[in-house]
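Removed from the display is one protein chain of the complex; every other protein chain stays in position.
== chain A ==
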(Lines give C-alpha, C1' and ligand atoms only; values in the text may rest on other atoms or scores of the structure.)
Protein backbone atom coordinates (compact mmCIF):
# COMPACT_ATOMS: atom_id res chain seq x y z
CA UNK A 1 0.00 0.00 0.00
CA UNK A 2 3.00 2.28 0.57
CA UNK A 3 3.73 2.81 -3.16
CA UNK A 4 0.10 3.84 -3.79
CA UNK A 5 0.20 6.49 -1.08
CA UNK A 6 3.58 7.60 -2.38
CA UNK A 7 2.23 7.93 -5.89
CA UNK A 8 -0.62 10.03 -4.64
CA UNK A 9 -3.23 7.80 -6.26
CA UNK A 10 -5.00 7.84 -2.95
CA UNK A 11 -5.78 11.49 -3.72
CA UNK A 12 -4.92 14.25 -1.35
CA UNK A 13 -5.67 14.40 2.31
CA UNK A 14 -3.16 14.31 5.08
CA UNK A 15 -0.37 11.78 5.20
CA UNK A 16 1.38 11.38 8.54
CA UNK A 17 4.76 9.72 8.83
CA UNK A 18 5.50 8.58 12.37
CA UNK A 19 9.02 7.73 13.38
CA UNK A 20 11.02 7.24 16.55
CA UNK A 21 14.62 7.77 17.56
CA UNK A 22 15.44 4.24 16.36
CA UNK A 23 14.65 5.00 12.78
CA UNK A 24 14.29 8.37 11.15
CA UNK A 25 11.36 8.88 8.83
CA UNK A 26 12.95 11.85 7.11
CA UNK A 27 14.31 9.75 4.29
CA UNK A 28 10.79 8.53 3.54
CA UNK A 29 9.58 12.11 3.74
CA UNK A 30 12.15 13.04 1.12
CA UNK A 31 10.92 10.20 -1.02
CA UNK A 32 7.48 11.75 -0.84
CA UNK A 33 8.89 15.11 -1.94
CA UNK A 34 10.78 13.40 -4.72
CA UNK A 35 7.66 11.57 -5.88
CA UNK A 36 5.60 14.76 -5.86
CA UNK A 37 8.25 16.64 -7.80
CA UNK A 38 8.51 13.94 -10.43
CA UNK A 39 4.74 14.22 -10.86
CA UNK A 40 5.37 17.85 -11.86
CA UNK A 41 3.70 19.12 -8.72
CA UNK A 42 4.57 22.22 -6.74
CA UNK A 43 5.87 21.43 -3.26
CA UNK A 44 6.06 23.79 -0.29
CA UNK A 45 8.22 22.69 2.61
CA UNK A 46 7.97 24.07 6.13
CA UNK A 47 11.43 23.11 7.32
CA UNK A 48 11.99 23.26 11.04
CA UNK A 49 14.41 20.45 11.59
CA UNK A 50 16.93 20.41 8.81
CA UNK A 51 18.60 23.10 6.79
CA UNK A 52 17.66 23.82 3.20
CA UNK A 53 20.86 22.25 1.86
CA UNK A 54 20.33 19.10 3.81
CA UNK A 55 16.76 18.74 2.67
CA UNK A 56 17.56 19.40 -0.97
CA UNK A 57 20.52 17.06 -0.88
CA UNK A 58 19.68 14.10 -3.06
CA UNK A 59 16.68 15.68 -4.74
CA UNK A 60 16.61 16.23 -8.45
CA UNK A 61 18.26 19.54 -9.42
CA UNK A 62 16.02 20.18 -12.39
CA UNK A 63 12.81 20.31 -10.39
CA UNK A 64 14.15 22.73 -7.79
CA UNK A 65 12.14 25.69 -9.03
CA UNK A 66 8.99 23.84 -8.09
CA UNK A 67 10.23 23.27 -4.56
CA UNK A 68 9.68 26.18 -2.19
CA UNK A 69 11.54 25.88 1.08
CA UNK A 70 10.24 28.05 3.89
CA UNK A 71 13.15 28.33 6.22
CA UNK A 72 12.01 27.89 9.78
CA UNK A 73 15.21 26.06 10.64
CA UNK A 74 17.55 28.96 11.24
CA UNK A 75 15.26 30.94 13.48
CA UNK A 76 12.02 29.21 14.43
CA UNK A 77 11.34 31.29 17.54
CA UNK A 78 12.40 34.70 16.35
CA UNK A 79 15.48 34.95 18.55
CA UNK A 80 17.48 36.78 15.93
CA UNK A 81 16.52 39.92 14.13
CA UNK A 82 15.23 38.63 10.85
CA UNK A 83 13.21 35.49 11.19
CA UNK A 84 11.88 34.11 7.95
CA UNK A 85 9.15 31.95 9.39
CA UNK A 86 8.54 31.34 13.06
CA UNK A 87 6.61 28.55 14.66
CA UNK A 88 3.98 30.96 15.94
CA UNK A 89 3.05 31.81 12.39
CA UNK A 90 1.63 28.32 11.97
CA UNK A 91 -2.00 29.24 11.36
CA UNK A 92 -4.20 29.14 8.31
CA UNK A 93 -4.10 32.89 7.60
CA UNK A 94 -0.37 33.26 7.98
CA UNK A 95 0.32 30.20 5.90
CA UNK A 96 -2.00 31.33 3.11
CA UNK A 97 -0.23 34.66 2.87
CA UNK A 98 3.08 32.81 2.88
CA UNK A 99 2.01 30.62 0.00
CA UNK A 100 0.73 33.61 -1.93
CA UNK A 101 4.22 35.09 -1.96
CA UNK A 102 5.33 32.46 -4.42
CA UNK A 103 2.60 33.45 -6.87
CA UNK A 104 1.68 29.96 -7.76
CA UNK A 105 -1.96 29.27 -8.32
CA UNK A 106 -1.70 25.56 -8.93
CA UNK A 107 -2.69 23.30 -6.05
CA UNK A 108 0.40 22.15 -4.26
CA UNK A 109 1.67 19.66 -1.73
CA UNK A 110 2.63 20.95 1.69
CA UNK A 111 5.39 19.12 3.55
CA UNK A 112 5.85 19.78 7.28
CA UNK A 113 9.19 18.80 8.75
CA UNK A 114 8.31 18.27 11.46
CA UNK A 115 5.03 18.44 13.33
CA UNK A 116 6.89 17.63 16.55
CA UNK A 117 8.54 21.01 16.45
CA UNK A 118 5.22 22.78 16.05
CA UNK A 119 3.47 20.67 18.68
CA UNK A 120 6.16 21.53 21.19
CA UNK A 121 5.35 25.21 20.93
CA UNK A 122 1.70 25.49 19.98
CA UNK A 123 -1.16 23.87 21.82
CA UNK A 124 -2.52 20.72 20.25
CA UNK A 125 -6.07 21.95 19.53
CA UNK A 126 -4.73 24.92 17.58
CA UNK A 127 -2.41 22.72 15.54
CA UNK A 128 -5.16 20.22 14.84
CA UNK A 129 -7.51 22.98 13.75
CA UNK A 130 -4.94 24.42 11.36
CA UNK A 131 -4.21 20.98 9.97
CA UNK A 132 -7.89 20.33 9.45
CA UNK A 133 -8.27 23.62 7.60
CA UNK A 134 -5.21 22.89 5.49
CA UNK A 135 -6.59 19.48 4.67
CA UNK A 136 -9.82 20.97 3.44
CA UNK A 137 -8.36 24.12 1.93
CA UNK A 138 -8.52 24.40 -1.84
CA UNK A 139 -4.96 25.53 -2.52
CA UNK A 140 -3.37 22.64 -0.71
CA UNK A 141 -3.60 19.38 -2.58
CA UNK A 142 -2.09 17.25 0.14
CA UNK A 143 -0.35 17.67 3.47
CA UNK A 144 2.53 15.41 4.41
CA UNK A 145 3.80 15.66 7.97
CA UNK A 146 6.57 14.03 9.93
CA UNK A 147 6.00 13.28 13.60
CA UNK A 148 8.49 11.94 16.12
CA UNK A 149 5.99 9.95 18.09
CA UNK A 150 8.35 9.10 20.95
CA UNK A 151 8.64 12.79 21.81
CA UNK A 152 5.01 13.25 22.73
CA UNK A 153 2.36 11.86 24.95
CA UNK A 154 0.38 9.04 23.51
CA UNK A 155 -2.88 10.96 23.54
CA UNK A 156 -1.40 13.80 21.54
CA UNK A 157 -0.03 11.43 18.93
CA UNK A 158 -3.42 9.78 18.80
CA UNK A 159 -5.31 13.00 18.15
CA UNK A 160 -3.00 13.94 15.29
CA UNK A 161 -3.33 10.44 13.87
CA UNK A 162 -7.10 10.80 13.87
CA UNK A 163 -6.81 13.76 11.51
CA UNK A 164 -4.68 11.90 9.03
CA UNK A 165 -6.08 10.06 6.07
CA UNK A 166 -3.04 7.83 6.01
CA UNK A 167 -0.66 7.07 8.84
CA UNK A 168 2.68 5.48 8.07
CA UNK A 169 4.62 4.25 11.08
CA UNK A 170 8.21 3.35 10.32
CA UNK A 171 10.53 1.25 12.41
CA UNK A 172 13.84 -0.45 11.74
CA UNK A 173 13.71 -3.84 10.10
CA UNK A 174 15.03 -6.96 11.67
CA UNK A 175 18.05 -7.25 9.45
CA UNK A 176 19.79 -5.45 6.67
CA UNK A 177 18.87 -2.00 5.47
CA UNK A 178 15.18 -2.66 5.12
CA UNK A 179 12.69 -0.91 7.35
CA UNK A 180 9.14 -1.79 8.21
CA UNK A 181 6.26 0.54 7.46
CA UNK A 182 2.90 0.01 9.02
CA UNK A 183 0.29 1.79 6.98
CA UNK A 184 -3.21 2.68 8.07
CA UNK A 185 -5.42 4.25 5.44
CA UNK A 186 -8.85 5.74 5.92
CA UNK A 187 -10.91 6.01 2.79
CA UNK A 188 -13.70 8.55 2.40
CA UNK A 189 -16.33 5.93 2.96
CA UNK A 190 -14.84 5.32 6.37
CA UNK A 191 -13.26 2.00 5.57
CA UNK A 192 -9.94 1.46 7.32
CA UNK A 193 -7.27 -0.70 5.73
CA UNK A 194 -4.02 -1.71 7.34
CA UNK A 195 -0.89 -3.11 5.85
CA UNK A 196 2.67 -3.85 6.86
CA UNK A 197 5.52 -3.81 4.39
CA UNK A 198 9.28 -4.03 4.38
CA UNK A 199 10.74 -1.27 2.27
CA UNK A 200 14.07 0.26 1.41
CA UNK A 201 14.96 3.64 0.01
CA UNK A 202 17.56 3.87 -2.69
CA UNK A 203 19.97 6.71 -3.25
CA UNK A 204 17.73 8.31 -5.84
CA UNK A 205 14.94 8.34 -3.21
CA UNK A 206 12.81 5.73 -4.89
CA UNK A 207 11.08 3.36 -2.54
CA UNK A 208 11.03 -0.34 -3.19
CA UNK A 209 8.80 -2.68 -1.29
CA UNK A 210 10.54 -5.92 -0.54
CA UNK A 211 7.60 -7.82 0.82
CA UNK A 212 5.64 -8.29 3.94
CA UNK A 213 7.08 -9.05 7.31
CA UNK A 214 6.06 -12.51 8.40
CA UNK A 215 3.52 -12.86 11.17
CA UNK A 216 4.79 -12.28 14.67
CA UNK A 217 4.40 -15.99 15.46
CA UNK A 218 6.46 -17.18 12.55
CA UNK A 219 9.14 -14.53 12.92
CA UNK A 220 9.79 -15.83 16.37
CA UNK A 221 10.39 -19.37 15.20
CA UNK A 222 12.49 -18.02 12.36
CA UNK A 223 14.65 -16.11 14.72
CA UNK A 224 15.19 -18.97 17.07
CA UNK A 225 18.16 -20.96 16.02
CA UNK A 226 17.58 -24.69 15.70
CA UNK A 227 18.48 -25.92 19.13
CA UNK A 228 20.99 -28.69 19.49
CA UNK A 229 19.31 -31.97 20.47
CA UNK A 230 20.63 -32.94 23.90
CA UNK A 231 19.55 -36.56 23.40
CA UNK A 232 21.59 -36.98 20.25
CA UNK A 233 24.69 -38.69 21.62
CA UNK A 234 23.67 -40.72 24.61
CA UNK A 235 25.22 -43.93 25.84
CA UNK A 236 21.80 -45.34 26.61
CA UNK A 237 18.61 -45.62 24.71
CA UNK A 238 15.85 -43.11 25.31
CA UNK A 239 13.58 -44.12 22.50
CA UNK A 240 11.60 -47.28 21.89
CA UNK A 241 11.06 -49.17 18.73
CA UNK A 242 7.55 -50.41 18.01
CA UNK A 243 8.45 -53.91 19.03
CA UNK A 244 9.92 -52.77 22.28
CA UNK A 245 6.92 -50.65 22.99
CA UNK A 246 4.65 -53.61 22.38
CA UNK A 247 6.63 -55.74 24.75
CA UNK A 248 6.60 -53.01 27.31
CA UNK A 249 2.89 -52.62 27.14
CA UNK A 250 2.40 -56.34 27.54
CA UNK A 251 4.29 -56.49 30.75
CA UNK A 252 2.15 -56.54 33.84
CA UNK A 253 3.42 -54.44 36.64
CA UNK A 254 3.55 -55.77 40.21
CA UNK A 255 1.04 -54.45 42.70
CA UNK A 256 -1.35 -53.52 39.99
CA UNK A 257 -4.42 -55.70 40.29
CA UNK A 258 -5.71 -56.96 37.07
CA UNK A 259 -8.77 -59.16 36.98
CA UNK A 260 -6.74 -62.32 36.50
CA UNK A 261 -4.51 -61.53 39.37
CA UNK A 262 -7.41 -60.80 41.62
CA UNK A 263 -9.18 -64.03 40.91
CA UNK A 264 -5.94 -65.95 41.27
CA UNK A 265 -5.23 -64.47 44.65
CA UNK A 266 -8.74 -64.30 46.07
CA UNK A 267 -9.75 -67.69 44.92
CA UNK A 268 -13.15 -68.61 46.24
CA UNK A 269 -13.65 -72.25 45.64
CA UNK A 270 -16.00 -74.75 47.30
CA UNK A 271 -14.93 -76.06 50.68
CA UNK A 272 -13.37 -72.91 51.82
CA UNK A 273 -14.45 -71.46 55.15
CA UNK A 274 -17.82 -69.85 55.35
CA UNK A 275 -19.96 -68.67 58.23
CA UNK A 276 -23.55 -69.45 58.00
CA UNK A 277 -25.75 -68.11 60.69
CA UNK A 278 -29.33 -68.82 61.12
CA UNK A 279 -30.91 -67.12 64.10
CA UNK A 280 -32.59 -69.54 66.42
CA UNK A 281 -35.79 -68.80 68.31
CA UNK A 282 -34.06 -69.45 71.63
CA UNK A 283 -31.23 -67.19 70.87
CA UNK A 284 -30.46 -64.77 73.60
CA UNK A 285 -30.77 -61.70 71.58
CA UNK A 286 -30.50 -58.60 73.66
CA UNK A 287 -32.95 -55.96 72.61
CA UNK A 288 -31.25 -53.26 74.55
CA UNK A 289 -28.19 -51.56 73.38
CA UNK A 290 -25.29 -53.32 75.05
CA UNK A 291 -23.25 -50.13 75.02
CA UNK A 292 -25.93 -48.08 76.69
CA UNK A 293 -23.94 -47.66 79.89
CA UNK A 294 -20.97 -46.24 78.09
CA UNK A 295 -20.62 -42.54 78.06
CA UNK A 296 -20.15 -41.98 74.38
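Operating definition for what follows: a contact is a pair of C-beta atoms (placed from the backbone, for glycine too) under 8 Å apart; a residue touches a chain by one contact, two chains touch by 3 or more; residues count from 1.
The rule we apply is simple: contacts and distances are computed from a predicted model.
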Per UniProt record, name of the chain withheld from view ["Elongator complex protein 6", "Protein CSN12 homolog", "Adenylyltransferase and sulfurtransferase uba4" or "RecA family profile 1 domain-containing protein"]: "Elongator complex protein 6"
Residue, one of A:120, A:135 or A:182, that touches the chain absent here: A:120
Contacting the left-out chain in the complete assembly, out of A:70, A:148 or A:185: A:148
Contact partner of the left-out chain, one of A:7, A:51, A:102 or A:187: A:51
Residue ranges of chain A at the interface with the undisplayed chain: 21, 23-24, 27, 30, 49-51, 53-54, 57-58, 73-77, 79, 116, 120-121, 148-154, 157, 172, 177, 179, 201, 203, 205
